[in-house]
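All protein chains but one are shown in place.
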Amino acid sequence: MAERRTALYRLGPVLAVALLAGPLLCGLAGTVLPAFGYLPALGGRTLSLDPFRQLLAEPGLARGAVLALTTGLAATALSVAVIFLFVAGWAGTRLFSRIVHLVSPLLAVPHAAAAFGLVFLAAPSGFIARLISPELTGWERPPDLLIVNDPAGLAMSAGLAAKEIPFLMLIALAALPQIEVTRTLAIAASAGYGRMAGFLLALWPRLYRQIRLAVFAVLAFGTSVVDVGVILGPTAPPPLAVQVTRLMQDPDLSMRFTASAGALLQLAVTGLALLAWLGLEHVGAMLRRQMGDRGRRFRRDAPLRLAGLGAIALTALVTFAGLGLLALWSVAGQWPFPDALPASLSLDSWASAASRIGQPLWSSLSVGLAATATALAVTVLCLANETETGRRTGTGAALLIYLPLIVPQAGFLFGLQLLFLVAGLGNGWPALVLSHLVFVLPYVFLSLADPWRALDRRYEAVAAGLGKGRLAALTRVRLPMLTGALATAAAVGFAVSVGLYLPTLLVAAGRIETVTTEAVALAAGGNRRVIGVYAFLQLALPAAGFAIATAVPALLFRQRRALRGGASSQGR
Amino acid sequence: MPRYFAAALLAAFLFSLPARAAEPDPSRWDAVLAEARGQTVYFNAWGGSEAINAYLDWAAGELARRHGIKLVQVKVDDTANAVGRVVAEKAAGKDSGGSVDLIWINGENFAAMKKQDLLFSPGWAEKLPNFAYVDAAEKPTVRTDFTVPVGGLESPWGMAKLVFFYDEARTPAATLPRSAKALLDWAKANPGRFTYPQPPDFTGSSFLKQVLVELAEDPSVLARPVQGATFQATARPLFDYLDALNPLMWRGGKAFPQNYPAMKQLLADKEIDIAFAFNPAEASSAIAAGELPDSVRSFVFPAGTLANTHFVAIPYNAAAKAAALVTADFLLSPEAQARKQDPKVWGDPTVLSIARLDAADRARFDALELGVATLPPAALGPALAEPDASWMERIETEWKRRYGAAN
Partner (left out) sequence: MTDGGLQLDQVTIALGGKTLLTVSACVAAGEVLTVMGQSGAGKSSLLAYIGGFLDPAFRASGKVFAGGVELTALPPEDRHAGILFQDPLLFPHLSVAGNLAFAIPPRIAGRAARRAHADAALQRVGLEGLGDRDPDTLSGGQKARVALARVMLSEPRALLLDEPFAKLDRALKEQMRALVFSQARRASLPLLLVTHDEADAAAAGGAIVSIGD
C-alpha cells in the first residue's frame, strides 16, 4: 500500500518535468534551429550565422535591447523599493492589513487592462488633464506633451511597477508569518532602532530570500513584456520584445530566421538583466552591512514610512482610477476634450459585445479551469513527494519551474506550435490546455510551495501516531489545513490562464477565441469604448476567481478562527 | 521523451502522406456547391473593427441558410499571423487539413504567400460565377495587387482609396492642404497637429507611398522592382520631405500612433487636425459609431491619391476549399457587396461594376446613403497606382533606420 502511494506521488515530478520541459525544450529547439538558419520548410537547410548578421543590421536593435534592460530593471527596482518601504514601515499594523485588502484584488487585473487604464488616466488627453482643463491650464485641446510612450520608457516602467507591486506584495505577505515580524521588531526597538532600520537590518534579508525568485520572475517579465511595451513603451524604437514580435509577424517569411535570432538575443538580454540584478543585490547587501556596522539607529523615519504608504496608496489609486475610466469609456457616447465627463452615455458597445462574447467567455473559463485543475493536481503530487522523501526540489528542478516565467514567450512559442502540429495534437482544446499548463503550473507551484512547506510537519507526525496513513494525513489534515492556500493558488493559476495571449493565439491557431484574444484583437482597433468593454470582461473572470478563493475558506471555516483571516494568509 | 517525440513525428508524417483528396474545380460549380455543404470555413480576417465583425456575422448567417456552410471568423490582429500559421503547417508537413481556409489579404502578404507557393492554385478567382460583375476595366487593381499579377490566386473583396479627414468645426476647409507639398507648409503653420501611423503600419506606409509617388521625379520606375542604384535617387525627395515634416508633427515626431484607429482617436481628442484612412467611407462610419464628431468631413488631393484592392485567398492546404470558394463567391455577390458599401454597416466600396448589374441589384446600390462625410465617387479624384511591393519594403526599412531607431 505504502509503496503504491509513494509511486503515485513520484509521478508528480515526472509529470511536472514532462509538462514543463517537454514543450519548453522542443519549443526552444524550434527557435534555436531557425536562429542558426535551419528551417527546411522555409528553405533553410544549412546552419549559418546569417540570421544574427541580419538581426544586428536591424535599425534600433541596440537601443531596443538597452530599453528592455533599463525598463525591466527600473520597474523591478521600483517595485522592490515600494514593497520594502511599505512592509518595513507598516507590517503588523492595522493599516497594513487594510491596505493589503485594498491592494490584493489588483493581482487579478490583466497587464493590458492596467496599462490601458493608465493611458486613459495620464495621457495628455486623459482624465487628469480633462479634470483640470480648461479652468486651471487654459488647455482647450490636449497639450502636445510626450507623457506616455516616452523615449526613455518611464511610463512603461511605471505601468509595469504598478502591476508588479501587488504581485510582490502578496508573495511577501505569504512570507511574513515565517519571519516573526512583531517580536523581531520589538527586539530591534528595544535596542533603540527606528522601525525601518530595525526591519532592514533584522528582517529584510530573511524576507527578501523568500520573495527572491518572484523578483526574478518580475525582472524577466519586465525585460520581455510585449503588450505593456506596445501600449506604454517607446515607439521609435520600441523595446526589444516588441521588435522581436514584429519580426515574427513580418510578412516576409524569411524574417522568421531573423526573428528567431532575435528571440535568442531577448533570452540573452533577460539573462544579462538577471546578472545585473545579482550585482545590485550584492551592492545592497554591502550597504546594509555597512549601515549595521555603524550602528546608527535612524529613529526619525516617519517621512520614509509615509513615502511607503503614499507609494502603495498611489499604486492602488492609479490602477483603480484606470479601471474606473475603462468602465466609463465603455458606456461613453461623445466625450470630447476637455470635458471631464462624457456628454452622453450609451450601452451600444456592450450590446454589440454581448452578442459575441458567449463563446470566448466559455473558452476562457473551460481552458482556465482545466489547466488550473491539472496544475493543482500535479503540484500537490510534487509537493507530497517532496514531503515524503524529505528532499526539497533541487536547484535544477526549481530552475525548470521558473524557466517558463523567465524564457521570453515569443522565444519558444513558434517552436511549440510546430511541435503540437507534428505530434498530431493539432490546434484543438487539449493542445491549448497543455500550452496554458506551461505557464499556469509554475505560478500554481510558486503560490502553493511556501505555505505547503511552512505547514508544521509535526501535524502529520501526530496523524501517523494516531494511526492514520499517509494518504489520510494528506487528505484529512494537510489539504484541509491548506484550503486557503489551495484556493489562492487556483485563483492565481486561473488568472494566469485567462490573461495568456500569445500562447492562445499561436497554439489554438485562432480557432479557440478567449476573452483575452478578443480584447487584444479589438484593442488593435484602438476604439476606447470597445477596449473598455473587453478589458473589463477580461478583468471580470480572474476577479471572480479571487473572490471565490477568498469566500470559500471564509465560509468553510467561519467557525475556525485560526483558518479565517483571508485566503492569502492561510495554512500558517 | 525524445523517443516519444520521434514516434509522434513519424506518425504525423505517415498519416499526412496519402491524405491528399481531389481538389474542387470552380468551373464545375454545382459540384463545388455540393461538396461545400456541411463544411466549416475558418476565415482569418483582421478583427479590430466591430463593424466588420458584425458584417461577417451576417455573412455567416446567410451562408448557413443558403449553402449549409458554417463560416467562422478567426479574428487576427495582424494578417501576417495567419500567414505564419500556414508557414508553420507547411514546416510540419501538414499539406492538407490546414487550419486556415480563407484569408483576408493583399499587398506584401499576398506577394509573400504567392512567392512561397502557399496559395491554392491554379487560379480560381475569375472562374467564380459572380466574378462576371467585377469591374476590371475601371478598377485595374483587382487584377494587379501592388503590381503583383493576381493570376486568380485571390478574389477581390473591396476597394480602398486614401482619403483625408478634418473637423470643419475647428479647421476651415479653405486652409486645407491640397498636395503633399502643401501639407508640409500647413504643418509649418500648425506645428504638432499632424501625424501618421508608424510604418510598417499599413496606413502609415501608405502615406509614405503617397508622398513618394507625388514627389518622385520619374514615377514610372516605381512600377518595377527596386534597383539598388535607383532607390537613393528616387526616394531622396521623400526622405528630404520627412526630414522637414517629422519635427513639425505631433510629439515632435518622437512618438507615433501605432495604427489608423489610434490616429482617429487623436483626431477625436483634438490632438491632431488632419487624419487619413484607406477607405472613403471611414469618416462617415466613425461618425455613425459615435467615435468622431459629426462635423468631420473628407478631402482628397486633386492630383490623385493612392488606391488599391483587398482580396480573399485560400491557402494551399485549406481543409474546406469548396466551402471557401463558395464563401468567396458569396462575398462578391451584388447583395453582399451592396450591404458592405452601406456606411451604416461597414462602408467598404464595391469591386463590382454597377453598370453590369441588373436593375434590382443596381437599386440596392442606388439606395445607399453614403453619409455626410463621404465624398461621392466623382469627387474622389484620380487613383494613383501602388508602387511595386519591393519599394514599400525598402522605404519601411529606410524609414526605420532614419526615424525609428533613435529618438
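All chains are identified by letter, namely A and B, in their written order; residue positions are counted from 1 within each chain.
Heads up, the rule we're going with is that a contact is a pair of C-beta atoms (placed from the backbone, for glycine too) under 8 Å apart; a residue touches a chain by one contact, two chains touch by 3 or more.
Being a predicted model, the structure only gives us computed values, none of them experimental.
Note on the chain not shown: across the whole complex it touches A.
From the options A:Val66, A:Ala81, A:Ala373 or A:Ala464, the residue with contact to the chain not on display is A:Ala464.
In the complete complex, the residue from A:His101, A:His282, A:Arg296 or A:Arg560 that touches the missing chain is A:Arg560. Within the full complex, the residue among A:Leu118, A:Val477, A:Val498 or A:Leu522 touching the omitted chain is A:Val477.
Residue-level contact of chain A with the missing chain is found at 2, 389-391, 456-470, 472, 476-477, 480-481, 483, 557, 559-563.
By definition in this document, only the chains that are shown with their structure count from here on.
On chain A, the positions that touch chain B within their shared complex are 18, 21-22, 26, 39-42, 58-60, 63, 124-125, 140-142, 144, 146, 149-151, 230, 234-237, 246, 248-253, 256, 333-334, 336-337, 346, 348-349, 352-353, 355-356, 414, 417-419, 421-424, 426-427, 505-506, 509-511, 513, 517-518, 520-522, 524-530.
Across the complex, chain A is touched by residues 1, 5, 8-9, 11-12, 15, 42, 44, 46-50, 53-54, 57, 72, 74-85, 87-94, 99-100, 108-109, 111-112, 116, 192, 198, 200, 250-252, 254-262, 264-266, 268-271, 289-291, 293, 393, 397, 400-401, 403-407 of chain B.
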